Structures are given as C-alpha cells and as structure tokens.
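Handing you a structure now.
Note that this complex is displayed minus one protein chain, with the remaining chains in position.
Chains: A, B and C, in written order; residue numbering restarts at 1 for each.
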Amino acid sequence: MPLSALLKPFRLSSRRAAERAFRVDCELTYEVDAPTDFVFLVHALKDAEQHIAGESIDFHSDSAFHVFADPTQGHRFTRVHVEAGRFTLLYRALVKKRPFTRDLRAPEQPIHELPDHVLHNLAPTRYCESDLLGRAAYKLFGHLPPGHARVQAIADWIFEHIEYAIGSTGPTTTAREVFVQRAGVCRDFAHLGVTFCRALNIPARLAVGYARFDEPPPDFHAVFEAWLGGRWVLFDPTRMSPVDDLVRIASGRDAKDVAFATLFGPARMLSMNPQIEAVGPQQLALADAGG
Amino acid sequence: MPLSALLKPFRLSSRRAAERAFRVDCELTYEVDAPTDFVFLVHALKDAEQHIAGESIDFHSDSAFHVFADPTQGHRFTRVHVEAGRFTLLYRALVKKRPFTRDLRAPEQPIHELPDHVLHNLAPTRYCESDLLGRAAYKLFGHLPPGHARVQAIADWIFEHIEYAIGSTGPTTTAREVFVQRAGVCRDFAHLGVTFCRALNIPARLAVGYARFDEPPPDFHAVFEAWLGGRWVLFDPTRMSPVDDLVRIASGRDAKDVAFATLFGPARMLSMNPQIEAVGPQQLALADAGG
Amino acid sequence: MPLSALLKPFRLSSRRAAERAFRVDCELTYEVDAPTDFVFLVHALKDAEQHIAGESIDFHSDSAFHVFADPTQGHRFTRVHVEAGRFTLLYRALVKKRPFTRDLRAPEQPIHELPDHVLHNLAPTRYCESDLLGRAAYKLFGHLPPGHARVQAIADWIFEHIEYAIGSTGPTTTAREVFVQRAGVCRDFAHLGVTFCRALNIPARLAVGYARFDEPPPDFHAVFEAWLGGRWVLFDPTRMSPVDDLVRIASGRDAKDVAFATLFGPARMLSMNPQIEAVGPQQLALADAGG
Partner (left out) sequence: MPLSALLKPFRLSSRRAAERAFRVDCELTYEVDAPTDFVFLVHALKDAEQHIAGESIDFHSDSAFHVFADPTQGHRFTRVHVEAGRFTLLYRALVKKRPFTRDLRAPEQPIHELPDHVLHNLAPTRYCESDLLGRAAYKLFGHLPPGHARVQAIADWIFEHIEYAIGSTGPTTTAREVFVQRAGVCRDFAHLGVTFCRALNIPARLAVGYARFDEPPPDFHAVFEAWLGGRWVLFDPTRMSPVDDLVRIASGRDAKDVAFATLFGPARMLSMNPQIEAVGPQQLALADAGG
C-alpha cells in the first residue's frame, strides 16, 4: 500500500506558502528471545508547528499493539508485547511543518517571569546534572550577555570542544561524563547543552525527531531547546542537520523521557533505518489528488 | 487568628468512622541577601485519600506570591520573588485522611498490564539510577517471589544495611552513592527503594509529606511508593514514622520533582519546623463548630 | 630453539620434594600504526618463592628492547619502542615454585604492629577506593572475627555476589563501580577484595601472573593478597584457578602498577596467549639434562 493511500487530503494554503513537507520512513527490526514488552516513541508529534497529513504504523507480527498519548505533551507511545521471534515496526508519515522564524535577539526570561509550565525544565535530570555543572557553566558562559546569543555560544562551545565519536558513549552516559571525556554523539551533545542552560537558569529540554544527514548512517536525531523570548528555540550543537528540517517526535527532560524504544525483556535490535526526505509541492499535490 | 477560623465546616461522617485528621503547622524562615525566587511545595495534596478541611498560607513579607497546581498530579506550588531581607512562610492545614488498607498479598503487575500512566515510573531519574543498579537489584531481590512481600524485603534490606546518618549526604547525593557509602537520610533511603523497584520493573516513586517523629528534629519526610495490585502502596525504609500518618504533599519521580523549596538566588534557610499532630474527633467537632 | 636449550641446569632438591614446576609460554602480537612505546611486565618474578630455572624473551621485530627491574620489588619491565608494523613478543620460562602452606588461623595484625613496608598497602588507589567503601566493608564484614577466615569471607562474598562477565568492565573500571554493577572479570574481583581489606585496615594488594584455567580463553590472571600473620596470603575470589599454581609476575597496589602491557601510541593487540602447564619431575630432569 503506497503511502499516498493513507493520506488525508491537504493543500498548501496560499497563506502558508513557506510551509514545508517531509516524508518520514522508519523501519525497526528486532529479534526477541523471550516475551518482551516494547514502548516505542516514533510517531511524529502533532502540535501547532507540525501537521500530520497522513501516517501509518504497522508491525510485521501478530502482536497486538496499542497507542496512547501523554496527556501533557501529546507524545504518542506505542506499546506492544511480543512473545518471541523477529518482528519489524514500520512507521510512515507525511508531515507539514510551519516555518520557524528565529529571533536572534530573543531574551532570556528572569525566573519570576517564567510561565509555571516551564519551571520543571530548570531541574537536573538523570543525564543532565545541572546541579553539578553550575560553576563550570558560569565560568564558561556567565560573562556573556543573556539571550539567544549566549545559548548559541553554548552550542558553539560544545561543537568546538566535544568530539563526535560513535561508540564513545552508551545509554547510561551523562552530561557530566561527556564534559569530562569530551566525546559523544548527538544525544550527548544535546544533554550537555540542556545542562549548561539549566545551570544558568535557562529552561531547557531535549528534542528528538527525524532528521536528514549524509553522515553518519540513518539514526534518530537529538538536539536541545532553550526557552527564549517566551518560546522554545532549537539548537543543534552537532551542526549535522538543519534544525528547521527536524520532524519532531517529542520533547522531554532528557533522553529517558523520549527514547524511541524502551525494552523490557531479552530482545535486541537488528536494524534501524529512520529517514526523512523533503517533499516538493508537486509531490504534495499528487499525494493530495490521491496518488 | 486561630486555625479553626480557617476551616470550612466539615463533619466526620458515620460511614467513614476510620477517617483520621491531622493538624499541619509548617514554618520556614529565610534570610535573603539579594533578589531571590522561591518555589515552595508545602501544600498538603488534595486527592481521593486526603481531604483538606482548612488551610492557610502566609508570608511575613510584602512579596506577592502565586500558587499554581501541576496539571497532572495537582501538586500545589507557591512561587514568590523576594527582594531582600528575612521572611517567613507559614502554612497551616487541617487534613482528613482516609484509612489505607494494606493488602499484603498485592501482586506486582507484568509490564503489559501496567496502565499507561505509570509507565514513566519505571525510568531512571537524577537521583535514582535504576539503569546502573539493575544487576544488584536482581542479585539481592530477584529470587524472591514477586509482590508486596518483595517490596517489603527491599524496604527491610535498606533499613538493615543503610545507616541513618544526618550530614552523610547532600542535595546532589544519588541512590548509587547511598548504595556505596551505606548511609543517608530519609530521602536517600526512599531513593534507594525507588531505584531497586524500578530495576525490578516495579513502578516506583518518591512520596513526601508531613510526618510525626520523636527523633530527629522536625523535618519533611520522604518515603517511597511501589505500584502493587493496581495502586500505589507506601513503604518507609527508615521505620521512623508510621506511613499511615503521613500527610502527603506530593509524589514524584525523585526528590527534584518534590523539593519543599527550590531557590534561585543568594538566600539561606534559617529555620524549619514542619509538624503534624493527630486531631481527635472532639477537636474536629470544636473546630467545626467554631468555624 | 626449544625452551630446554635456554635452561640453566637445575635439579629438584631432595629437601624440596614438594616444589613444583611450571612452563610458561606467552605470546602477544600487536599491530602498530605509528611509533609507539610499550612497557611490558611479563617476566615471572624472582623471589623467595619462585625460582626461574630458565627463560627467554624475544621480539619478532628489529626494535631494540631493554629490561629493568623495579628496585623495591624486583618486577622486571621490558621497554621497547616500535616504529610501525606488526610485532610479536614471546616470553617463555621454566619456573619452580616453593609450596605455600596456608595457615587458616593466621591473624590480622593491628596497625601498630604492621611493618613499615606494608603500611602503604592500606591506602586507596586508582581502582580501589577503600576511602569510599569503608562503611560498606564494616557492615558486611565488620562483625566477623579478624583473621584469615574474615578475608576468606570477603573472597567468598565476592564470588557469590559479583557475576563473572567478560566485557562488563574496561580498563578504567574501579572497585566502586564493580560493587555497584555486580559484574566484572578477575581483575575487578581482585580489586574489590583489595578494597574491602584496606577498608578494614588489612594491608592488601593485587597479584598478577600466569594461571591455568579451562575457561575462559587464555589470559593473565589477577588475584589479591592480604597481609595476615606477618606475610602475604593469596585469595582468588573468582575460584577459577588454584592459587597455588599461579606463577607470579608482580604484586602492586592495583592494576595500574602491574599491567602486563602499557602502550604509548596508536597500536592495538591482535592476539594474546599466555599459558602455563605443570611440568613433572621427569620433564624437569630431561630439561636439566640438556633437552
């Protein structure tokens, strides 16, 4: 079944000429040795900035699955219990994104002006020990004028001082360890950005999604967001993919909130292939017309 | 103004003969050197098990404050911005608690039967590194039959192996460190209980509130809750206070979610005096009549 | 060239009927990408308990090497500077060991009776944080009567509580981490034994050498020694190899003192094959007679 068959009709409105569209194609394959529970987080987020024009999720398996949405943020988790054997998850979607206009003069907000709902993004978390890196953050970035440029300086510092090295970190690696060992992958870069921001009293969180990159092989991407000028602004300290092209899956305090897959049982991933490609207006129209 | 003046009328219903009532009296005093933001979490929780018969919060200060409730759990946070000087927070309440019938045969639920909303209580957090203590938990408790008795064994192990030592830990101490150093205070005991449970795939969280103890000096209390038989069940590995008498303030993933006070700025606590006392039926009636 | 050709004549003395002999055969192969310095520690130790009846070291390489002995303990280090390419170290020896009579009633010595030269074996080291595990050691072993049986209890506890799992640890893993994660290899088991002993004020050190085991594949072995009854006594918490058969290379504060190879430069080990076999009296006589 072609993806187009799944699409609800939609049209590029003339007033949203700058909207862009992406086709998501994600395939995950696992080998399960004994009964295992999976919680996947692969659905593109539905929010004010992303419209899901069409999507499908399928398991090449007999296992029943169930999708639920986190009541606060609308993250859509998929739960599935698998007895044994090999199975494949296939998620496909067509996502339209509103353009994001970056305000390079966006200010930091003082604590007492922060909205209630972002306060918890100031707290340290499992992989972001902002309570331990406070003095380091102030020594490195405390002298800079507050605002967008300071958070950009954080992202730049990470890009310049941390080596992107696949295999240098694992699922339990924290920002403190990355700061010491000076190496990591996108998730680690983002955790360190989150940590520095929180240490400076700038609310920050991790954002994960589908991204385009030439190198390295297809993977989910993680970047960080800082609360500036009254909204969340994305930063990618890896500089590996244009942040405007990120198809967001979720935002969370750190990686434990937004893992694309959480496993309970003896299973292992055999392959992953999450990809996006930009879709031009003509393809969209074609899809719209019914494929 | 006597507490009775604050009370909305209420009556011990005959069908709820076992209900108990507690008077909460909490006073916190701070010295503020320069503008500081506080987020307090001192309000007793309003939920199915606790009825707030009356309460007041007051600041001996000109600073305006604002109370907001966390949309998911109803925790009531109080934000206040203080310019400088000494100030005191006074919180008083009369709280009625439903009796909790502990089911000593309550089972653990397999992952695929857990309700969606408790799943996130399986993840490691800043102070509960269940991702690092997995093998330890299985070696210590993996051979025990699942259920209430196993979680009780965890609480007992903590009581027997961890020394209660004021000053042995600080605000950044984690369960892993407590497991290594074998000392801590109530918060650390509870973190370790949470961590072991999660490592065994039992959803668990920290619960904080007002408790009665002779020793040590008045403080907020922290215990842990495990998800057993389809509901949250309290355990106190310190054995310092009867869990049935805990007037709950909040439940959270770990201490960072439920700190009684979070400070942003140069201020320090001068004194704290959170206390509860049981209130007999006659006192309740009096309070009721005098309202 | 057969090993026998290397042997200095020696004879099993009638007064040392219980002496045993072992043939050591150790081959290490490295690929060197650019100039690299190696410091090897593979020579069997010459001391009161081990007699080196014959030995050879050879590098299949043009690189000059140089052997020096540590002035305190007589460890023989081999330094070699390799420009590039593949090279192989071959060490072979015939080692006679005096029997060690274990005194199961050997006492611990109080601090003030310890000889000066063992005092430094009470201090924490890189991989043995006895300063962090003090309370844990006392809680686990403090109630046991001091002496050989207590150290044996430490070795037994490690065997029972730590899983032998190749790949679970790396070169920077410390005893504290092993205590938390409950897994490791021989070096980690030994580090934990050293750490508990020191925490209890029992001088302890790491001993490494050539050992016999069926499983796992050939590797150097590490055990620990405690100072009991006025001398060093070996314990093997892995129970993988009879300690009496260990052909000792060195003893050190921890693994950093006694690594079999330390590399400075871009090189990697391709294979290792350190082995011993017991040599019977007839073979010894044959070797003695000239081969």
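The criterion applied here is as follows: a residue touches a chain if its C-beta (ideal position, glycine included) is under 8 Å from a C-beta of that chain, and two chains touch if they have at least 3 such contacts.
All values derive from a computational prediction rather than experimental measurement.
Trainee: Of the chains that are displayed, which are in contact with the missing one across the whole complex?
Mentor: Hidden chain, whole complex, touched shown chains: A, C.
Trainee: Have a look at C:His120, C:Arg239 or C:Arg268 and name the one touching the chain we're not showing.
Mentor: In the complete complex, the chain left out is touched by residue C:His120.
Trainee: Looking at the whole complex, which of A:Leu90, A:Leu132 or A:Ala153 touches the chain that is not displayed?
Mentor: From the options A:Leu90, A:Leu132 or A:Ala153, the contact with the absent chain belongs to A:Leu132.
Trainee: Of the listed residues A:Thr29, A:Gln181 or A:Gln275, which contacts the missing chain in the full complex?
Mentor: Within the whole complex, the residue contacting the unshown chain is A:Gln181.
Trainee: Please output the residues of chain C touching the missing chain, sorted low to high.
Mentor: Residues touching the hidden chain, for chain C, are 37, 39, 68, 71-72, 77, 79, 81, 110-112, 116-117, 119-120, 122-126, 129, 131-132, 171-172, 201, 256-257, 262, 264.
Trainee: If the missing chain were put back, which residues of chain A would it touch?
Mentor: 132-133, 135-136, 139, 161, 163, 176, 179-183
Rule of thumb we're sticking to: only the chains that are shown with their structure count from here on.
Trainee: Farthest chain from chain B, comparing Cα centres?
Mentor: The chain farthest from chain B, judged by C-alpha centres, is C.
Trainee: How many angstrom between the C-alpha centroids of chain B and chain A?
Mentor: About 33 Å, centre to centre.
Trainee: With centres defined as the mean C-alpha position, give me the chain B-chain C separation in Å.
Mentor: So the centroids are 51 Å from each other.
Trainee: Averaging over Cα atoms per chain, report the distance between chain A and chain C in Å.
Mentor: About 49 Å separates the centre of chain A from that of chain C.
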